[in-house]
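I am attaching a structure below and will ask some questions about it afterwards.
Left out: one protein chain. Kept in place: all the others.
Going by the order they are written in, the chains are A, B and C; count residues from 1 in each one.
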Amino acid sequence: MWREVWLICRKDLTVERRARVTLIQIVPTVLLILVVFAFAFDANPSLLGAGAGGLFWVAVLFGAVLGAKRSFDIEAEGGNLDALRLGGLSPAAILWGKAMALAVQMAAVAVFTAAGLVVLFSVTVTDWPLLLTAAVCGTAAFAICGCLYGAMTVGLRSADTLLPLLLIPVAAPVLLAGTRAFDVALGTSADQGWSWTALLAVVLITYVAVGWAAAGPLLEDA
Amino acid sequence: MTWAANVFSGYALTAAAVVAYATWVVRRGRVLGRDLGIGPAGAGTDPGRSHPETSQ
Amino acid sequence: MTDLSPRHLLPAEPDRADARRVLGRRRKAMIVGFVVLLVIAAGAATVAGLRNATLFFRNADEAIAERVELGDRRFRLQGRVVPASVAVDTGVTTFEVIHNCASVSVRHSVDPPDLFESPWIPVVLEGRWVQGDVVTVAGRDTHFFSSDNMLVKHTNEYVAANEDRVPDPNEPPEGFLDDCPFEVPRL
Partner (left out) sequence: MTGSVATRVLGAIGLAAAAVMAILALWVSPADAVQGDAVRLMYVHVPSIWVAYGSFVLTAFASARVLWRTRSGAGGTEGVIADRQARHWDRVAGAAAELGVMFTGLTLVTGSLWGKVTWGTYWQWDARLTTTVLLFVTHLGYLALRRLPAESRARARRSAVMALIAVVNLPIVHYSVDWWRTLHQEASLEIGIGGDRNYSGEMYWTLLYSWATFTLIALWIGIHRYRVLRLEELAEEAALEELLSVRRSEPSHDEPVTER
């Protein structure tokens, strides 16, 4: 099982290394979102600092939507998914492998976004462990539900427009909890950062459970 | 008084939405039924039973 | 409609497939059990972990206790309005809210909603701490709460309005001030 997961993950990362879609398309898009927000709140720079936590998660969420779309686009062509299934790989292995690869790519997106925030909005971090834990949990959760919904819409003609509609509401708890945790870690709010991070972890576990249960029905006839 | 306006628009909106949806459903059923040739409107037949496909 | 499905019988599956299916079913049952456990654990953790998480407002006593951490940041404050403390002066409404026997003096700069009129109504206020000497029913205080948005938090109690039994504004809700060390001013 783990060997299969690793196989799929490595395949996706190899595709990414060759095509560099995440690096030269998704990362710039996400950075552009930051710049657009900077334009929008130009009149009130203090607002940008206060909203940096939320901005990070909004940007990463959009990155995850694009990443999930990309991750299943490479499978939609030429019936790749069927080929993988016929090759004897279990649906769960395919899903987790792709989720792992997506998580790695999302981590890269998150790092670039964070760097962008530091440069553009001059944020300072007051609580590193909290920030990193929240970032890891949230990015992983995005990757998993991105893959779930990517699998759900793979090969559909209107997948481009449907995927955000399906994905964003489900990712909203991550957005909410992640923002609150980041606000605390960046020193802009007096909330309870660790209980929000705990909620993030819970959301992550729930998505893992759902993914586990849904992999079969989703991929067997996708 | 604002409460009166809000209470009545709440009731009116609810009624309007339910009636509009119900009308749409019934109309659509009528159109589909006509296209499929399952009897004229108001024949009082249940398509679930009148059509051989579902009576098995 | 013509039935286009194949008419011939399917050959019986070999035993190995049967065995595998049984095994698969057992694995599926295990996975389902695992998932149920995870979901229960997740639910329990959410409830336990977030019971205390302040999502929407801080009660008056907590707002006082956390005054140093809150600094001049905006937050929401919840408490019941003391009817005898309400005073309106050129667009600014001043009053006190009480929760858990802690009283906060409030200066509210916008017209309050209609239901603010009813005695001992719980309200949620948006604003922050401002330094300034004030006197509340509980004694002297060094800060008041400067608010610019008021929401009435209506309770889940529904009682028919009764013309004969107009509630006495001096009478706080049952048990609300029982253990408090101070006397509430009367109208």
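Quick note on the criterion: contacts are C-beta pairs under 8 Å (C-beta built on N, C-alpha and C of every residue); 3 or more make two chains touch, one makes a residue touch a chain.
Values in this document were obtained by computation on a predicted structure and should not be read as measured data.
Asker: Shown chains touched by the missing chain?
Answerer: Over the full assembly, the chain not pictured touches A, B, C.
Asker: Considering the complete complex, identify which of C:I64, C:V82, C:I121 or C:V184 is in touch with the unshown chain.
Answerer: C:I121
Asker: Which of A:L55, A:A103 or A:M152 sits in contact with the chain that's absent?
Answerer: A:M152
Asker: Which listed residue (A:L47, A:V125 or A:L166) would be found touching the missing chain in the intact complex?
Answerer: Per the contact definition at the top, the residue touching the missing chain is A:L166.
Asker: So which bits of subunit B touch the chain we can't see?
Answerer: 2-4, 6-7, 9-11, 13-15, 17-18, 21-22, 25-26, 28-30, 32-36, 38-39, 41, 44-49, 51, 53-54
Asker: Provide the residue numbers of subunit C that touch the chain removed from this figure.
Answerer: So the residues of subunit C touching the missing chain come out as 1-2, 5, 9-10, 21, 39, 43, 46-47, 50-51, 53-57, 78, 112-116, 118, 121, 124, 150-162, 167.
Asker: Give me the subunit A residues in contact with the hidden chain, please.
Answerer: Listed in rising order, the touching residues are 148, 152-153, 156-158, 162, 165-166, 168-170, 172-173, 176, 206, 210, 213-214, 217-218, 220-222.
Just so we're on the same page, only the chains that are shown with their structure count from here on.
Asker: For subunit A and subunit B, let me know how many angstrom lie between their CA-based centres, rounded off.
Answerer: Taking the average C-alpha coordinate of subunit A and of subunit B, the gap between them is 42 Å.
Asker: Report, in whole Å, the distance between the mean C-alpha point of subunit B and the mean C-alpha point of subunit C.
Answerer: 40
Asker: Return the distance between the CA-based centres of subunit A and subunit C, expressed in whole Å.
Answerer: Subunit A and subunit C have C-alpha centres separated by 31 Å.
Asker: Can you list the residues of subunit A that touch 2 or more other chains?
Answerer: None at all.
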